[in-house]
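Attaching a single structure in structure tokens format; questions to follow.
One protein chain omitted, others in place.
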Amino acid sequence: MTSWGKSTSPGAGEPDPSTSPGTGEVASLSGPERALSRGARNHRRTHRLLAGAAAVLAIAALAAGDRTAPAVSATGGARVDIAALARTVEAEEDHVTALELAAWIRERKPGLRVVDVRGAEDFAEFHLPNAENLTLAEVARAPFNPDETVVLYSEGGTHAAQGWFFLRARGIGHVYFLRGGLYEWMTEVVNPTLSADATPAQRAEFARTAELSRYFGGVPRIGGSAPTRVDDPAAELPGRSSEDGGGTTAAVRRVRQRGC
Amino acid sequence: MSAAEATALAVPAVRPAVRAEALPYASPYLAGVGLGLVLLAAFALVGRGLGASGAFSSVAAAGVSAVAPAHAAANPATAEYLGAGGPLRDWLVIEIAGVVLGGFASAWLAGRLGSAVERGPRVGAGARLAYAGGGGLVMGIGARLARGCTSGQALTGGALLSVGSWIFIATAFAAAYAAAPLFRREWT
Partner (left out) sequence: MIFPLIETETTAGGGAGLGVALVLGVAFGFALERAGLGSARKLVGQFYGRDLTVLKVMFSAIVTAALGLFWLSRLGLLDASRVYVPPTYLLPQAVGGAVFGIGLVAAGLCPGTSCVAAATGRRDGLAVVGGMLLGVLLFAEAFPLFAGFYDSTPRGTLTFPTLLHVSPAVATAALVAMALAAFAGAERLERHVNRGGGS
């Protein structure tokens, strides 16, 4: 048995014939070593084959692109588990609130993708930080990685909810939408309002909300009556009716006037 | 008698156990592809990759729990490795048991079994064992901090393109190269 203390096995600090097959050394090798060197040349051919196979598979991967729609057929149909989706909606796991989204953006949640499904002009006028602009048709086709968290938003939330359905139908799990749309963002994040008759618990909550709001260049407000429910986009935004027609455009104008 | 003769007597039916000359090692690329296929099989069969240091943590945790169960349960770093059914129901512990068997089988077939203390020519067995134990201790700490080792983070996380795993690969290799001069006399 070879002495392992001063190992003479292959590769132990000496040239390893099986991994360094310099063909120029053949003449200086003994019989058994020459046999090993021939083996090494065979090895080289195998290695070249493996490297070639890897390169081919990698290039083919680039050509093939990613799998886009596991549940969508060539004609665009989809198999959908409606019962499961209904359960998700009832459990309120389909949407996020504006404050939740704001917190995710601020803490730089890894893999977060905020998608604005409005038109390009609206997007150019104002959009959430780091948001991407995709139409609903593009959302239906776009590739999303399994470890990404997608949040869709629109002006009032309806289109975003439709986009949510498309992505869920495609089998993409981590997708949410901003239920109240940009309306909710404006009232909850940019201009959160604490009503005059708030409870201490609400005041404590508001302190946190106010801090988050300021991060986004918002202006928390105190006073006025209790704010209207924001999941009713038809409702007038509190404190706005006296100023102008309300709505996102006006809110955007006010935000931009502050220069954020 | 020599170790070779002793082994040959002890396992008479096992001819390949000891050879006059050990087989040369396989091509590292081929072995690597084989290893990659094993890793892929893990992903496909059980939705997870391979690992090693976690098995050590499980065994250590089980040991602590056997001696001081309340203390073990109270320490989150230990408690996270206390699985129901003990270490023998832990995926990584069973996998490492397999590694031991597989390593033995390969060495047996190639005639590479043998009691020895691998070391360079300038260092004695005792010193080598001390370095090995100390190095193991340091690796244990590093692996716990990094949530894995070369098997769990470098191989598995690397193949999954996880950013933290590649950070681990980079710093581990860099530190090993940087520290290599300190241990040169252990090896050369």
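Each chain carries a letter (A and B) given by its place in the written order, and its residues are counted from 1.
The criterion applied here is as follows: a residue touches a chain if its C-beta (ideal position, glycine included) is under 8 Å from a C-beta of that chain, and two chains touch if they have at least 3 such contacts.
Given the structure is predicted, the values throughout are model-derived calculations rather than measurements.
Sort by label and list the shown chains the missing chain touches.
By the stated touch criterion, the chain not on view contacts A, B.
Spell out the interface residues on subunit B facing the chain that's missing from view.
25-26, 28-29, 31-50, 52-53, 55-57, 59-61, 63-64, 75-78, 83-85, 89-92, 94-107, 110, 112-120, 125, 128-180, 182-184, 186-188
Please identify, in ascending order, the residues of subunit A that touch the omitted chain?
That gives, for subunit A, the contact residues 4, 7, 9-13, 15-16, 19-20, 22, 25, 50-51, 54-55, 57-59, 61-62, 64-67, 70, 109-111, 143, 145-148, 173.
Operating definition for what follows: only the chains that are shown with their structure count from here on.
Can you give the whole-Å distance between the Cα centres of subunit A and subunit B?
Taking the average C-alpha coordinate of subunit A and of subunit B, the gap between them is 36 Å.
Where on subunit B does subunit A make contact in their complex?
2-4, 7, 18, 21-22, 24-30, 33, 112, 114, 116-121, 125, 187-188
Which part of subunit A faces subunit B closely enough to touch in the complex?
Subunit A reaches subunit B through residues 1-2, 4-7, 9-11, 13, 16-19, 36, 39, 43, 46-47, 50.
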